[in-house]
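A single protein chain has been omitted from the complex, and every remaining protein chain is retained in its original position.
Up next, chain A:
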């Protein structure tokens, strides 16, 4: 199966309408790349961003909210928390991709 620029293989095929709506600003992006980089959050924030316990859910977050939150942590003058350091590990574009990916997932997917 070949993939197009907006619709791709695997799980993402399930909700193409959601995808197309949400990636209008990044129409040519490879969504599997965004999925791959976003999956690196799952070790702490749960598979597909549905966390257990007190860690925040990421799945279903508004892209702008999540990206802004990460940009804020990345911009800390004196990084002190785990997430301050984690945010410093990603370029602004990578943060945008992570946030964009989680915004395509349903908010209640962990239930």
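The working rule: a contact is a pair of C-beta atoms (placed from the backbone, for glycine too) under 8 Å apart; a residue touches a chain by one contact, two chains touch by 3 or more; residues count from 1.
In the analysis below, contacts and distances are computed from a predicted model.
Undergrad: UniProt name of the unshown chain, from "Cytochrome C biogenesis protein", "Peptide/nickel transport system ATP-binding protein", "FeMo cofactor biosynthesis protein NifB" or "NAD(P)/FAD-dependent oxidoreductase"?
TA: "NAD(P)/FAD-dependent oxidoreductase"
Undergrad: So which bits of chain A touch the chain we can't see?
TA: 1-3, 9-11, 13-14, 29-30, 32-37, 39-40, 42-47, 51-55, 79-80, 82, 84-86, 88-90, 93-94, 97
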